[in-house]
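Removed from the display is one protein chain of the complex; every other protein chain stays in position.
Coming up: chain A.
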């Protein structure tokens, strides 16, 4: 790729922006390694005690397990519904389907606090408050936009003649979907799944509203911990959260690169 080399000013501004974005995240790493028993930078030595405690305290391991389970289940919901919606819109491809696709993005556009208040009122009537199902439904629905976006992008690159070819050879819609369309857009589905998982994995606002005693996800555990005591284990958890997210994003990147080859 050709192009101009950036001038010193824009290079400087770019690096400042990167630092500005990264510093708050990087600060939690030393804090999580503190040798003290409260939230602080290490005084005398680095210590892994808070990580050890994290993985041996049932309250924390429970929260990790619950978060993983909820994220997995809600990813499944988001992937199935989001893919179905994207394929449906793509096949019909009318002006009305553009509207449907735009509607599907609402959970990203609407402030999550407004969304959470609405869910709270609604779930109270349905008896879904403070339940595993309730959180899975809420995270699943708010994860749909990520899947709709990535799958629609994949479909835009799908050669419609492949579908005609499959039909011409006698394939039913279900066969065409399973053997031709889904394999071709699988990278988009996987990308969407990764984003939906991350979305649920670090979602707090909705959980704060619709969960109380029984459902304790990791972000919520951190939130409560901050309010109750300044336990450095929270920094360790935060590092785990960020680590997991970065890992998933790298996976997505790797898959995209593989696809490009």
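A few comments on the model shown:
By our rule, contacts are C-beta pairs under 8 Å (C-beta built on N, C-alpha and C of every residue); 3 or more make two chains touch, one makes a residue touch a chain; residues count from 1.
In the analysis below, contacts and distances are computed from a predicted model.
In the listed set "Glycosyltransferase family 4 protein", "Spermidine/putrescine import ATP-binding protein PotA", "Urease accessory protein UreG" or "Histidine kinase-, DNA gyrase B-, and HSP90-like ATPase", the entry agreeing with the UniProt name of the missing subunit chain is "Spermidine/putrescine import ATP-binding protein PotA". In the complete assembly, the contact with the undisplayed chain comes from A:162, out of A:13, A:102 or A:162. Among A:14, A:172 or A:229, the one in contact with the hidden chain is A:172. Touching residues on chain A toward the chain that is not drawn are 159, 161-162, 164-172, 175, 179-180, 183-184.
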